[in-house]
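The complex appears here minus one protein chain, its other protein chains still in place.
Chain IDs A and B follow the sequence of writing; residue 1 opens each chain.
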Amino acid sequence: MNIHAKTLKELSKMLINKEIGAVELTRCFIDNIKRQDKELNCYITVCEDEALEKAREAQKLLDAGKNISPLCGIPFAVKDNICTKNIRTTCASKMLENFVPPYSATAVDKLEEKGAILLGKLNMDEFGMGCSTENSYFGPVRNPWNTEYVAGGSSGGSAAAVAANLAVFTLGSDTGGSIRQPAAFCGVVGLKPTYGLVSRYGLVAFASSLDQIGPIARDVTECAMVLNEIAGYDPMDSTSVKKASEDYSENLDQGIDGMKIGMPEEFFGTGLDPEIREAIFKTAEALERNGARIEKVSLPSLRHTVACYYLISSAEASSNLARYDGIRFGYRNPYAKTVDELYKLSRAEGFGREVKKRILLGTYALSSGFHDKLYIKALKVRRMILEDFNNALEKVDCLIAPVYPTAAFRADEDNSDDPLTKYLSDIYTAAVNLAGLPALAVPLGLDKCGLPTGMQIIGKAFSEKILLRAGYAVEQITGRVAGVEKRHAV
Amino acid sequence: MRLSKLQAELRGWKNGMQYEVVIGLEIHAELKTKSKMFCGCRNVFGGEPNANCCPVCLGMPGTLPVINRQAVIYAIKAGLAMNCKISEFSRMDRKNYFYPDMPKAYQISQYNIPLCHDGYVEIETDDQTKRIGIERIHLEEDAGKLIHDPNGQKTLIDYNRCGVPLIEIVTRPDIRSPKEARLVFESIRTILEYAGICDCRMQEGSLRADVNLSVRPLGEKALGTRTEMKNLNSFRAVERACEAEARRQIELLEKGLKIVRETRRWDDAKQASFPLRDKEENPDYRFFPEPDLVPIVVDADWINEIKASLPELPESRRKRYIEQMGIPSYDAGLIASNKAVSDFFDEAVKICGNYKLVSNWLMTEVLRLVNEKGEAVLPKLTARRFGELMVYCDNGGISQASAKKVLEMLCETDEEPCQIIERLGLKVQRDESIVESVVNKVIQDNPRAVADYKSGKTKAFGFLMGKVMAGLKGNGDPAQVKEILARELKSSKD
Partner (left out) sequence: MPVDAISLRKIADLAAIYIEEKELEKFAKDMELIIGYMEQISLIDTGDTEPMSHIVPVTNVLRNDEVTNACRRDELLKPAAVTKEGYHAVPNVVDLS
C-alpha cells in the first residue's frame, strides 16, 4: 500500500522501528504534493527546505528514543489563516500575500514541539469567508474525488489535502462550519472543538466568539490523537479554558451501548438532499442496532440560525479586519496621498468581494440606529439557540445532524445574482458555533455521483470523548472511506 | 468676595443677561504598571521608537489581549480614593475607529459597564467645600504617538505608548468656573499620586485633561451646546482655556449665533483654541463587548483588600492637620497636597509634638530645599532627623540660625543632629558663669560703647549684644545675654 495512505499509528510505528526515516517520510509527502497539487491547488505555500530541516530535528528525537509522541516525524499542514513563524501566512488574501509572521500559533507550536513536521500552508476561502474555497486569491481548491467539484470551505485545502494524502493530518478552522463542511465534501473526519478547548492565539481572527482551530484527519482515531496535542489552556488566549486534560484517543472502541442520540426534527425537512437524509437515517438505524437509542428532539430557535450567525460573525469580522490598513504589515496602496486614501484604497484593493460584503454587513449591523435592532437582537437569539441545545442535550448524550444540504457542488457555479443561497446553507453547522459546542463530521460513504456524504455529531460542551466514541462507532459501520488513495496511488 | 474677571463679565453682560458656565472634565491617567495593559511589553516613557512593542500591541494578525491584573487593582484604587462604587461585574468593550495611532483600529475600553461609578471629589472654593461628582472611572489602553516628519510629507508613528494602561475619569458637569476646573484637576492629581497609581507627569503625558464646556443663561435648566477642548498640558492651561472658551461662547450667543458642537485644540502660546479639522462630530464608534476577553468580577473581599492598601488620603489629612493640630487652613492644604511632604510631616511630628513649629519649618525651610534640590531631598534628610532637630529648636537647645545650618548639613550627611551640633559647638550656651565672663570681657574691651550706653545711647546696647553673641560664637540665648549684659553694665564701674 502507498505509504501516504498508511494510518498515523502505522507511520508512527514505522518511524519508531526505523522502518522509515523522518526525512524520507517527509520527502514522500512533498513528492506527492508536487505530483498532485497542481491539479488540486490545496497548498498556497510548501515549505520544503524548512520541512526537511524539521524532519532532521525530529529524527534526532526519534533516535534519542525517550518519551516520543505518536506525532513525532509525522508530516502535517495547516490552513493559511494559522500563523507560522517565518513562513508566509496569507489567509488566501491579496491583503496578506507577503505577510510573514514573526510568531506561530500556539497550536502549531505544540505540534512542532512534539516533532510533527509542517509541510506547508493550505488554501482556503479568503479570511475564512466562504463555503467552497472559490473565494481565494490563489485560485480554488478542487475536490480530489472529482476535480469538477469544489472541495468545500473555508478549510477546503485542509480537507482536500487529507483526502488526497498530501498530509497525514491538517489543522483547519471552523467559524460557521468551515471544518465540518469541507470534511464532509472530501470524505474525511473533521472536528470543531468546544469553544475554548483549543487556543486561538495565532489564528487570524474572523469572528472571535465563534472561531476554533480543529483537526482534520482520515479517521476518528487520528483526529483524536491530534486533538490530544493541541487542546489545553493557553495563557496567551483569555478565552481558552482551564480544565483537566483528557486522553481523547482512549477507549474509542468502547461502543455506544446505551448512548442516547437525538435527531433534531428541524434539520431533516425538505431542504436536505434526499440521498443524504437516507444515508443519515440508515446510519441511525445501524447505531440503534448497536445499542444506541435514537430520539427525536426539537430545537425551534435554530430556524433563526442564519440571520443570527451572519449578523454576529460579520459584526465581529468588520472589527477584526479593521487592522488591515497596510501600515504595519500587509498590502499598502503605494499612491495614497492622505491617510484616508491609504486606508480606503489599500482595503479596497487588498480585500476580495466576499470579504468586503461581510465587512459592510457587519459595519451596518453595529452602526448607530441599527445596533440594537440587529446586533443586540442577534445576541438575544444566540442565547435562545444555546438554551435550545442545552435543553435537548439534557435528554440525550449527543445529536446527529446533516452538515450541508447537499454533497459537493460543481465548481464555477455562477451565483452572482443570488448572494443569499450559500449563506442559507450554513443552517446545519453555524448554530453549533453560536452555542460554542463541539461537533465531529464523519463520512458516511459516497453518493450516486461518487462524491462523499457526511454527517455531524454534536455534543455538550467538552464532551469530545463522547463524540469521538460515537464517531468511531459510525466508522465501524460505514468503513473508513478509502478510494481516493487508490485513485491517486502511484 | 473677590470675583475673577470672567465672573465679573458673567454677571453683567452688555444687555444685562447673566450666564453660567458648566464644565465637565475627562481626565486620562496612565497607570504606572511595569508592563502594558494587554501584553508583557515594558511600560516606560521615552526610549527608542517602537522598541517596547510586540505582536499583540502592534495588533498583528492572530494576536490576543490578556488583561494586566495590576491595572485592574490600580483602577479600583482610584475608584475607592474618589468615593466611587465599584462594579461587581464589568467588562471591556471595543471602540471602533480608524486613526494611525490605533493599530487594531479599535481601542479596548469600557463602555456600558465601567469598573467604577458614582463617586465624588471635594474642592475648597471661597472657604466652602464643594463636591464634584465623578460619573465613572474606566480602564482602557493608550494609543501610539504621531510625529510630524520634519524632512518630508509624512507622519511618523511610534507605538511604544500603544497599549499602556489608562484610566479615564469623567466628572459630572458640576463645575461652575474655570478656577473650580483647575482645583478639581489638581485635587484629582493629588489623589492619584496618593493612591500611588500614576506618576502624574503632565509634561510626559501621563496625566491629560480634556474639558467639556457649555454656557447657559443663569436660571436656565437645559444645558447649552458644549465644545470639547484638548491639548491642555498644565493646570493653568485648564483654567485659561476655560476662561477663553466661556468668553468665546458667550460672545457668539450675544451676537445671536449658535455654538457649533466641535472639538477644539488649545494653543497655550496663542492663548486661544482652534477647531480640529479632522475630527468628525458624533463619530459612530459601534461599541460592542470585547469577545477576546472575559468579564471582570470584583467581590467585597477584593475591594477590602485593595482599600486596606490605600494610604490616608489628602482630604482626610488636611482636615486632621486643621482640627487635631491647629494648623492654619492654607498650610494644611499645602502640606496635604503632596504625599511625600505629608508623609514626611506626619513622621516628624511623631518625634516633635510642636505641630506649629514643625509645620512652619516645613513650609519655609524644608519646602525651599525641595524646590531647590527636588523631592529626593526628603528621604535624604529623613523625617526622623528633621524631627529630632525640631526638638532642639523647640526647647531652645540651639538657635534658629544654627538650626538652619544643621538642616543644610543633614541633606548631605548621615550624621545625627546631636553629632553635628556637638561637633560644631552649636549648643546654646546658657552657663551663667561662661556668659558672664564673656560679657565682662566685652565690657572691658569696649569702653567707648559702654560709655555711650551709660550716657543714654541705647544703640550701643545692641552693639555690645552683638559682641557678646560673637564671643559666644553665636550660641548665646538672646534673652539671657540681654539680662546678664544689662546687669553687668549696671554694676560696672563708670
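The working rule: a contact is a pair of C-beta atoms (placed from the backbone, for glycine too) under 8 Å apart; a residue touches a chain by one contact, two chains touch by 3 or more.
Given the structure is predicted, the values throughout are model-derived calculations rather than measurements.
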Requested in this report: Would you list the chains present here that the left-out chain is in contact with?
Outcome: A, B
Query raised in the report: Which one touches the absent chain: A:N41, A:S318 or A:T478?
Result: A:S318
**Report entry** Omitted-chain contact residue, chosen from A:I3, A:I294 or A:M384
**Finding:** A:M384
**Report entry** Touch with the omitted chain, as defined above, among A:G326, A:P405 or A:G459
**Finding:** A:G326
Requested in this report: From the listed residues A:V150, A:A224 or A:A435, report the one that touches the chain absent from this view.
Outcome: A:A435
Report summary line: Out of A:L25, A:L122, A:I179 or A:L361, the sole contact with the unshown chain comes from A:L361
Query raised in the report: Which residues does chain A use to touch the chain missing from this display?
Result: 99-102, 195-196, 209, 235, 238-239, 241-242, 304, 306-308, 310-311, 318, 322, 325-330, 332, 334, 336-345, 347-348, 351, 356-357, 359-361, 363-365, 367, 373-374, 376-384, 386, 418-420, 423, 435-436
Report task. Against the chain that's been left off, what residues of chain B make contact? List them. Result -> 33-35, 39-42, 48-55, 58, 60, 66-72, 91, 98, 100, 105, 146-149, 153-159, 230-231, 265, 276-279, 284, 286, 288-289, 291, 293-297
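As a working rule, only the chains that are shown with their structure count from here on.
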Report summary line: For the pair chain A and chain B, the C-alpha centroid-to-centroid distance in angstrom is 57
**Report entry** Residue numbers on chain A that touch chain B, as the complex places them
**Finding:** 81-83, 89, 91, 96, 99, 101-103, 105, 200-205, 207-209, 235-239, 315-316, 319, 322-323, 325, 327-329, 339, 343, 363, 366-368, 371, 375
Report summary line: The answer for chain B against chain A in the complex is residues 55, 58-67, 94, 96, 98, 100, 103-106, 155, 157, 284, 286, 288, 291-294
